[in-house]
Structure formats: structure tokens, C-alpha cells
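Some notes on the structure that comes next.
Yeah, one chain of the complex is gone here, protein chain that is, but the others are all in their spots.
Chain lettering (A and B) follows the sequence in which the chains are written, and residue indices restart at 1 in each chain.
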Amino acid sequence: MDHAAVGVGSACSEITLENLLQYPQGREILTCIQCGMCAGTCPHGEVMAYPPRRIIGMLRAGLLEQVFVSDSLLACVGCYACMAKCPRDIQLTEVLLPLVKEQVFLRLPELPAELHKALENTLRYGNPMAESPRKRAAWVKTAGVPIRILAEDPRPVDVLWFVECQNSYHPRGQDISRATARVFHALGVDFAILGNEEKCAGECARLLGETGLFDTLMDYNMAVFSKYHFKRIVTSGAHAYDAFKYQYREAGFRYPMEHTTPFLSNYVDSLKPRLTRKLGCSVTYHDSCCLGRHNGFYEEPRMLLRAIPGVKLLEMPHNRINALCCGGGGGGMWLDTYYKAKGYERLSERRVKEAVSTGADVIAVSCPYEVSRFEDALKVLGYDKKMVVKDVTELLSEAMEG
Amino acid sequence: MNILVALRMVPDVVEELEVAADGKWLDLEFVRMVLSESDDHALEEALLIKERQGGKVTVLALDAPDLDDVLFSALAKGVDRAIKITGAEKGVMTREAAHVLARVISNVPGLLPADLILSGTQAYDDLDGLIAPLLGHELGLPFLGIVTKLDVDLSAGKARAVKEYPEGVRGEFEVALPAVFGIQAAEKPPRYVPVAKVRAVMKSQKIESVPAPAMEEVGLSMIQVLEMSKPQVSGHAVMLQGSPQEVSSGLCAILVERGLL
Partner (left out) sequence: MAAEFWVVVEHWGNRIGEITYEALALGREVADELGVPLRAVLLGHNVKEMAQSLGKADVLTYVDHPLLSEVVAETTAEALVQLMKEEMKERKPRGVIVPLTNVSLGVGTLLAARLRLPIVNFCKDLKVVDGKVHAKSVLYGGKMESMVASDVEPAIFGLWPGARKAESGRVDQSPPIEEVAVSLREPPIRLQRYIQPEAGDVDISQQEVLVAVGRGIQGRENLELAETLAKDLGGAVCGSRPVIDQGWMPLSRQVGKSGLTVKPKLYLAAGISGAPEHTEGMKDSALIVAVNTDPGAPIFNIAHYGIVADVLEVLPALHEAIESNKGGGKHAA
């Protein structure tokens, strides 16, 4: 499924549930054969009252309002599994679900408390954690390599590195940022960051249905980008990648753009001689939903991992297009309490059990949410002595030392 | 039913607060303003009463940075009218703010007679007085503070109010209306309003701007701040360092030593 070819982006923003039939993507939705692959593959399939199949059925029957007043779609984690498996190639996660979730969101009588706070914080502070924007670049001081901040030094630069919220504020995210900076530096990449001017890209708010928040963040980020001169954007945020690639186009985003993992895979020949330390561990790679299913970057992270001496790559049964979502997307990052109250199994725990079954020492990831979610799951399940979670760039950085 | 809610913006403590160069107040350059938490509850309580019993809710506030967002958000939540009071002296303290609010409430058509006037029970910068009793005094109305629930019986001209006392005890009061209430917490946590709704309201509704009346008296506060500083702490906790596992075993040892384990 080549999404770039489908022309997702500018056309989609004008599609509404009313004018669906005026757009090819809209008419496509109605070609659904009601096979139920979407419901079957959905990680929350057992609890989802309205999987895409039923939504389309309700749409055809003129009963969509019933879907809007159900809170069931809060269980959608925006993992693209339904869309990847749909035999009709209907753009479920990209077109249908956001349209429906926007209506659901507007009608929710009350938001779960943690989610409420995360959204308010994102609007106010540019990050869901209620951290001061002025501390967003605090991690830079301990990176160990020089990092240019554009507000202080606005000269043109090759790469604008969009660091993203988790990787700026969360202690584990900061580890990943420091590792990324070191790898960039070792490769001689000419890069700079926005520092305190950076705000959340907004993709998870959008996937949740909070399109107003997304629009506000998009407007802001586009304005900040336009202040500086850079050739391309590289982001550590898998969701940010999606936002820039698909949604920001309607605001005029035309910059060449990559996610760090595929970006670094272009340098694998320069990297290999620098990866001098043997790590001596077995690693299983967790395909993130955005990078993997949605954008097809399956081999790039594996290429990087295979380049590290002493790393043995093991595959989980559900890998590549079949990977199991960690449960962080679509607002899921802040709905763990809500899901738990409803008795759902934690998706991150489900995935960690599978990872542990491979016998690997390390789960390698490339989306910022995954680190804290899997570390948490390992602790809860009591596997935290057996297995650790590392971002691919962390492993590269570790292999560069000594 | 006519409900007025007085809102105030206070410095947001998520940001590091710094003292100004003259050492007498906050360095206002880096301060971000946020709606005082109990005012947010007062607004929520007003909306809950309106949803239950009907009526009209008007919010008023003295102009401050980021106030517009708060007022539009209030309109998106269901408030009927939002009034911004411009031109008041910068950095007025609570006593003067109450005086300005009271004059505006009395002079702007359609605000009085009000049945309920709500505000937060206390803002963390109410150094020279609490807003709700000050409003009560300025408007000649009775005041009840630390309220967590209000039920209005308009035909009888009364409200039932629940007020908090210590130790979890509450008091139920009958209050003759109109009256001023200092809200401690609304019956439900303040609601979320989707940003799309706020953006729509920014296009479709207006905030009314009313100039602050000229102050016929100055120096209502009668207090002088001689100095402001970060707290000097006579004692500070002994900080345990290390990973969660390390601090836990350290703490365990301390508890054993104290006979608590």
C-alpha cells in the first residue's frame, strides 16, 4: 500500500462526513464489503463497539449519530492495523476514523482526568507533561556534544532536528536525545534544534479527535519553521513524522523530511566502522505503527541493528505489518487508567509478553512512546530483570563508545 | 436566573518565578498568567447551576495577558456574556481589583440585579484581602465562602449552600439572595472544552470590553510590600539520591532505625 501515491493530504482536509461522496477517498469508504478484517485485527477488537466495519454500516444506514455518542472510539489507538489489512484499501485510520472521532470528541460529556490534563497541558505548555516550555532544551547541557539552538544561532543549517516532547522532557527520552545527538555528531551531520520554541506536533491529539488542538499546534509550528533556513527536517517522533508528512501539507509544509531511523540507515556504511563496541545481546525489534505499517519502514531499523557488532536479531511472531501496537497512539498514552477501569488488557503488556517469549535481552524501538510504555509493562509483569528497552539510536550510540 | 462570575488571572507557578530587580515583586516579564484555580471551579459551578436550573451566566475579569483565551474558552463552555475590563492600573492588588469589579458590575447595564455572584474562595496572591468577601462588601451583599455546592430556589429568593469546615465536616446553609459565594470546589471537576469549539467561538462571538472606571480613591490596599524572595528554608529535607531501588533500600534502613519497620 503506497500511501504517498494515494495523495493523502490536502484533499483529505476538505472531506467531511457530509460531502464524502464528492471525493474518491470518500466514495472508496462506501465500497466496504463488511468482511470484518478490521475488527478482527484491531488490538482492542473485543471491546470496540464500533470498529470500522460497523461504522460504515451505520453510515450507510444513516445512523452515524449513534456512533458519535458512544465513547467506544476512545479505545482506538490509531495503529493503522485495520487500514493495513482492509482488502479494499479503504483509508480507515487516515480518513474515516479521524472524521468520526472528531464528532465523538465534541460530544463527550466528560473526559477521563489524565487525558483532560494532557490535552490542556499540550495547549498551554506545548507538551502534555505540564513542563515549562523554557525547560524543553534543558537536556542539551548534558548531551556531551555541541548542539546548536536556532533561536541563539539562526544561521542556515542542513538538518532541523525536531526532537519532540517525550524525548525532550522524559528522562528516558532525554537519554535517547543525547544518544541521537552523539550519533549525528559522529557522522558529521550539520544539525540544529528549535529548543524552547519547539512545541508538540499534535498528531496524537488529532488521532484522538481533538482537531482544534492539532490545528493550533500546526499553525504555530509552521510559523516557527518559516523563521529559519534549513534544507530538511529530521524528527525523532514517529507520530510527528506522520503529522508532517500527511497533515502539515495542507498548511504548506513542503520540506524534505525523514524520521531518524530511516535517516540514519542511509549512513549505515559510515556508521559501521564507528560501531566498535561489541554489544553481545539478542535484540527483538518492535515495529512502531507509524514508521512500520503506515509508512513501510521495516528494513531500515533492522539494517541498523544488524550493523551493530554482537547483536543477534530475533523476530517476534507479530512483526512488520502484523506488529502489535504498544497502545500509546490516539490518546492511548493518557488513557491507561480509563482502559484499566474498563478491564481491558494493557496493549503494552500484551506486546511485552510476546517480546519476552523470543528470549531476547532487548526490545529495540523507534517511537518515543514505546520506551516508557514497555519499561512500565516489564516492571508490572516482573520481567524487568530479564529484558530492557532501548531505542535503536541508543544501541548505535552504545556501540560507538570505547 | 442571573449569575455573575468574577475571574482573575494569577501567575502560573509551573514556570520558575523570579523576583524583579527591585526585589519587591515578581519579575513580570517571564511570568505567564493562568486562571486562578478556584475561579475555574466558580465558573464550573455557575455552568452546572445554569444547566440544572436555567439562567444566564456572565463572566468578568480585569484585563491581563492570556485573558482572552480564558474568556473565549468560558464562552465555548456555555457562558452567555464575557466582559473584559481594560485600562485598570497594572499590578493592582485584590482590594483594588474588587473595587473595579464592583463598580463595573454596578454600572454596566444588564448585570444587576444578579441572583448569584461567584468567585473562587481564594487566589494564591490575595495578599491584601480575599476577593469574594471584598465583592460582598463593595456591593452590599452577604458573603459565604468555602462553598462546594449551591442549589438555588429562585421563587423563594434563597439558595442552599454547602460550606466546608475542618475535619471533613460540612455545613448546610440557607442564604437569602442575592449573595456572593466564594467557591472552593465545584460539584464536578471543571469541564474540558475542545479547542475547535473555542476557535469557532473566537470567530462567532465577541468579548465585550469595558473601561475601568477612574479610581476616585487610591491606595485601597494600604499595605506596602517591602521585599519579595524565594522562601529561605530553615530546614530542608535530606535528599536521598540514586535509582528508585537505591533510594528505597536507603529509606528502608532509615525506617528500620526508627522502629517503623
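In this section, contacts are C-beta pairs under 8 Å (C-beta built on N, C-alpha and C of every residue); 3 or more make two chains touch, one makes a residue touch a chain.
Computed from a predicted model, the values in this text were never measured in an experiment.
When the full complex is taken into account, the listed residue touching the unshown chain is B:Leu130, out of B:Ala6, B:Ala114 or B:Leu130.
Touch with the chain that is not drawn comes from one residue among A:Leu30, A:Ala49, A:Leu63 or A:Ala113, which is A:Ala113.
The omitted chain makes contact with just one of the residues B:Gly54, B:Gly91, B:Pro109 or B:Pro166: B:Pro166. One chain of the complex is left out; on subunit A, the residues touching it are 113-114, 336-337, 340-341, 376, 379.
Take subunit B: the residues that touch the chain left off the picture are 10-11, 13, 16-17, 19, 26, 95, 121-122, 124-130, 132-134, 136-138, 142-146, 160, 162-176, 179, 182, 184-185, 189, 221-233, 235-240, 243-245, 247-249, 251-252, 254-256, 258, 260-261.
As a working rule, only the chains that are shown with their structure count from here on.
Subunit A contributes residues 102, 105-106, 110-111, 113, 116, 119-120, 123-125, 130-132, 134, 210-213, 215-216 to its touches with subunit B in the complex.
Listing the residues of subunit B that touch subunit A in their complex gives 14-16, 30, 34, 188-189, 191-192, 194-199.
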